[in-house]
Each structure stands twice: as structure tokens, then as C-alpha cells.
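The following block contains the structure, expressed as C-alpha cells.
All protein chains of the complex are present and in place, except for one that has been dropped.
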Amino acid sequence: MSAHEEHSETPGIGETVPRLREEGDAAITDPAVPLVGDGVVPRWLIGLIFFALFWSGAYLFSYSGGFSADVFDYLPKFGPLTSGPQAAPDPKVIGKALFSQNCITCHQATGQGLPGQYPPLAGSEIVLGDASNRFIAIALKGLQGPVTVKGQNFNNSMQAWEGQYTDAQLAAILTYVRSDWGNNAPPIPPEAVKQMRDELKDRKEQWTFAEVMKLPAKDVAKAGGSEQQAANKPAPGASPAASASPAPQQK
Amino acid sequence: MNRLSKIIGGGFVLFGLSWWGLAVYPYLSFATLKANVDPNTKEVAPPDIPGAAQQGYRVYAANGCVTCHSQFVRDKSEGGDIDREWGKRRTVARDYMKDDQVFLGVSRFGPDLTNVGVRQKDAQWFYRYLYDPRLFDPETTMPSYRWLFRDQAIAGQPAQNALKLEGADAPRPGHEIVPTAEAEALVAYLLSLKRDYALPEAPVSQQ
Partner (left out) sequence: MSVPNQTADLQLNRAAAGNGSVLRGPILLFFVSGLFWLLIAVALWLLSAFQVTDPFSPLVFPDVAWLTYGRVYPVAMDLLVYGWASMIGVGTAIWILDRMAKNPFPGGYLPLLAGIIWNLGLVFGVWGVLGGGSTGKEWLEFPLYAAFPIWLAEIIMAIWAVALVIGRRSKGGYISQAFLLTAFIAFAWAYGSANGLLQFFKVSGAAEPAIQWWYFGCLISLWLTPLGVGIVYHFVPLLIGRPLYSAKLAAISFWGIVAFGGWTGIAQILGAPLPAWNQTASVVANVLLVIPVLAFATNLHLTMKGSFDVIKPNLALRFLVTGGMVFGLASIWNALTTFRSVNRILEFTWAVTARTDLFLIGFVTLICFGAIYYTLPRLVGRSWKYTRLIQWHFWFSIIALGTLVFDLTIAGVLQGFGQMDPKVPFAAVIDIIRPFLLGYELAAVFIGVSALLGLASFLTVFVNPAWAPDSKEAPEPVINEEVSLA
């Protein structure tokens, strides 16, 4: 073995060999392996290493969302984390979702209904009028036979929804219907639906339009609603309809 | 222990740590995700992906749409995506739980497509856009995907999904341009890109 190799025992990162190649080395003109010196690590680099490790620890612990798998934002969010749908249900959002499940097939996503078949909800007198008891009554029990909306005649049938939805759900749907497509009428609180449900609990069959118009006009939405709304008030900004309600009532 | 085994062993441990932390850990923690069912509306979020869209992944992948389009919305604290109305909220892991293939992307040479199905709801729009994006913006750098469409003679009734094209793009008389099955799948996929529902960890109403 040549002198060149005796200095190094084990393979590794670096053998500290503070000497140059020797005379008589087999690989003198074209060596295969470089030698390694034992130079010192500069002070500034050592300082930098400690600083970087310290910094990275601090950074990692400040911006890691508690090392949890379901925190995605590196900055902690102030205030309640769940201001989501469960925490502050916005009746219009829920109402829209429910509307899209059933109502949409006839009344359409545009609220325009289908000409000659299903009446529009956008701009409908029943939907927007002060006689909200009639609006709720129709939704609860359904409607059958000829009906006139916005000057157009329809003759069809809508099922009763009272078995399908709870008070809160139906209230949400009706509130939504009163707020989209240019509609702007006060929300229907769940209490109003409950009140009507109790009032009409003996009625089993669908209404005809004539019958429902005989119900004495009463704005149940207004009567039970206002304090309830305040108590129920969702997170700020979630329900513009609630704050906008006084305006349309002046008409 | 000699140096060699130290290097190999140490390398394995250090490297394995990153493998665990960035590949295995997300996999294990996301494997247990469940769809959110809203207690009030019984609405399932994220919604199921329609069958037609499932085929569209492949076309999207095969044609490298991901080289120009991203598919995730960052939080307000991390960029201007929400200001640009590419989404109402940041996307979270649950948004992708039903996706077979996820194309987050690192380039936005084209707009983000996370919510393109919210912005455009009409398949015909997408067909025309893919056929010739310069119908919409004469300068745009979005490539045309003309080969995703077929020129065919009109047999009887014009096909329902034939492209409405005018001017220089109009088909020869008696012919029409219709999307191939690939184009249909791709557009079904694009139409399904809607992450506008709320999730507890990513509420929509958050400003």
C-alpha cells in the first residue's frame, strides 16, 4: 500500500491530514482522492449557527398553530375560532340551502317560477305582503287550484311542508324567500311559524287560494318577532336582513 | 460503530423524520377526515363529485393545466386571493377530501380555478373558452384546445352541445363543432370546482 493511504483509517466525512501529497505517491500526477485539512470553523459561522437555531425554534413555536393537524393558518386567529355556520346560523344561508333542495324544482333558482305552471316568488304579493300569516299558512299546508300572482293565473298544486320541516327550518326558508331576487321584506321568525302551526293544527287539507285569502290579515312576523330577533341575533354582519327590517314596514 | 454506518444510519433517521413529518403525517391525519353535515340544513360539505367530473381529472392532468393554473385559495394573511375574489375563504384539507386527484399548482400564469365553477356555470361558456380563448380576450395567453373538439357534418338536428361560433371561427356550412368525450369530462370537472360552502374550520362569513 502506498504512503498516500496510511493516514486514513475509516471512511467518513473527513480525515484531518494536514499535509500535502508525498513524494512517491502512486497517484501523484492524477490523484484519485483529495486530502483534508483540519481548518477551524470560523467564529462568525458558529455564532450564526446558534443564532439560527434559536431563531428557528422561536419561529417554529410561534407560527405552528399548536402543532395541530387541522390548523391551517400560521397566524393565530383572534376571537372565537368557530364563527362558522353552527356557531351563528344565518337563517338566510340555511334557508337558501333548504330552498335549493325542494322548492327550487318548481319556483326555480331565480324565484321566477315557470310561466303558466308555477307562480313566481320574486315580487309576489303573498310573499311580500304584510299578511304574513297567509304566507306561512300556505307554506305549512300547501295550496291547490287557481291562483293569481302578479296578474298571472296559475292552476296547479303545491304539497304541504309542515311535515317536512321544523319551525326553524321553515322560518329560514321563508326568510330567505323574502330576501332574495330583489325581495326585501322582514324575516319570518320561527315563533311566527309555531304560532301559525298551532292555530291551524286541525286543518288537514291543502288550501285553495280563495280560502286562504279569507284568513284575517295579520303580520305574525312583526308581532312575535322583534325581541326574539334581538335575543337570537347572530354574529355581527351575518344577518343584514335583521337590521334592514324597519324600512320596508313603513310602506 | 464505524463512520460508514453512522452516515447511513444517521442519514436514514434524519431523512426519515422529514418523510414522516411531511408525507406520512399529513396522510394519516387527513385519512380520517369526514364530510361536514350541517345540523340545520343536512347539507353535506364538501358535496359529492358528480360522476362525469371524475373523468375530467385525467384530462386536466394530461394537458398540464396545472402548469398555469392553481387550485387553492390562501388566507388573507398569506396573499391577495380573497381580495381578488378567487374565493370567499381559504381552502382547507377537507375541501379536497373527495377529490381523486389534487392539483394545487405553483403557478398563476392563468387565474386560480378553485372556484371557477362558481364564476361560470354554463358548459357552453367553457366549451367556447377552451376552443378559442381569444373569443373572450383577443390578447390572452391561455392556449386553445381545439383538438378537444370535433368537426362533424350535421345529421338532422344540430347537436345539443354544438359550439355557438361566429365569424372566423364558424364551422363550414352544414358542419358543426362538438366537444369530444374528453372535453365533456373536462368541462364537467371544471363545473364541479366550487368551494363556496362553509366549513367550521373555514367559515364563509369571515371577513
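Every chain is named by a letter (A and B) in the order it is written, and numbering of its residues begins at 1.
Simple rule for what comes next: a residue touches a chain if its C-beta (ideal position, glycine included) is under 8 Å from a C-beta of that chain, and two chains touch if they have at least 3 such contacts.
The structure displayed is predicted, hence computed values, not measured ones.
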(request) Report, in label order, the displayed chains that the undisplayed chain touches. (result) A, B
(request) Can you work out which residue in B:A52, B:M97, B:L135 or B:A159 touches the chain that's missing from view? (result) B:M97
(message) For review purposes, identify every residue of subunit A that touches the missing chain, sorted by number.
(response) 1-2, 4-6, 8-21, 26-27, 29-42, 45, 48-49, 52-53, 55-56, 59-60, 63-65, 67-74
(request) Over the whole complex, note the residues of subunit B touching the chain we left out. (result) 3-4, 7-8, 10-12, 14-15, 17-19, 21-23, 25-27, 29-31, 33, 57, 60-68, 70, 72, 74-75, 77-81, 83-85, 90-93, 95-109, 111, 134, 137, 139-147
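In the analysis below, only the chains that are shown with their structure count from here on.
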(message) Nearest whole angstrom, what separates the Cα centre of subunit A from the Cα centre of subunit B?
(response) 20
(request) Mind listing the subunit A positions that touch subunit B in their complex? (result) 10-13, 69-70, 72-75, 81-86, 88-90, 93-94, 97-98, 101, 168-169, 172, 235, 237-238
(message) Can you tell me which positions in subunit B touch subunit A when the two form their complex?
(response) 2-4, 6-7, 25-26, 29-30, 38-41, 43, 75, 77-78, 90, 92-93, 198-207
